[in-house]
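First the structure, which I've put down as structure tokens, then a few questions once you've had a look.
With one protein chain withheld, the remaining protein chains of the complex are depicted in position.
So, chain A:
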Amino acid sequence: MAGQSDPHISLFSAEEVEFMAEDELIEIVPNMRMDPLNFICGDFGPFLPQIATPVPLWLAVALKKRGKCAIRPPLWMSVEKLTQVLEGERDSQGAFQALPFHYVEISRLLFDHARDDIPDMYMVRSLIEDIRDVRVHKVETSLEKFSGTSAVKIPNLSAMEVNIIRPFVGRALQAFYKHDNPEKIPDVDRASSGQTRVANNEPRRPLRR
């Protein structure tokens, strides 16, 4: 990840965000017997058939691809729960519903690799898409009202959403700052905005998956 993008700009490609999300823990139900695995990030297992155990998402996906486990979709990925969240999102204009920080990525990975493990997969998928749309729309409208401050606080924003608005908000805040104190840091703004643009336009090498 470090080699993929310039560390000075905190802007990631979707793949990179997804890569980070793969460290989230998720429950799997193995169908094989295996001793515990010792990783730098911790020990996982032991794996016993039909007994759920939490593992990082990347491991879950790897095992799933080999047909060694079933992934248990997280609790929030149920139709009822998502329907509630969607209603909540639609009802409140300002606030965001609490969803996992990496909900977009997790659901995406599960849709790609564990279709058979998600009950009502199409329903869940469309609900998540709806939720994402509503939230993105909300972010955009709330950013329109954004006025001169040095920081913006939006609770419950997810990784992907932050990632989308980060360059804009960063630059906007810089701009506000610059207008407030015109003599202070003209250079930073130019430098960072220039770099941002470069980072945006530059074709990226896709992550190996």
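Please note the rule applied: a contact is a pair of C-beta atoms (placed from the backbone, for glycine too) under 8 Å apart; a residue touches a chain by one contact, two chains touch by 3 or more; residues count from 1.
Here, contacts and distances are computed from a predicted model.
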item: Among "Small ribosomal subunit protein uS11c", "Electron transfer flavoprotein subunit beta", "Trafficking protein particle complex subunit 12" or "WD repeat and HMG-box DNA-binding protein 1", UniProt-listed name of the chain not shown; value: "WD repeat and HMG-box DNA-binding protein 1"
item: Among A:A52, A:V79 or A:A175, the residue in touch with the chain that has been omitted; value: A:A52
item: Among A:K68, A:K81, A:H113 or A:R166, residue touching the chain not depicted; value: A:K68
item: Contact set of chain A toward the excluded chain (per top definition); value: 29, 31-33, 49-52, 67-68, 70, 72, 119
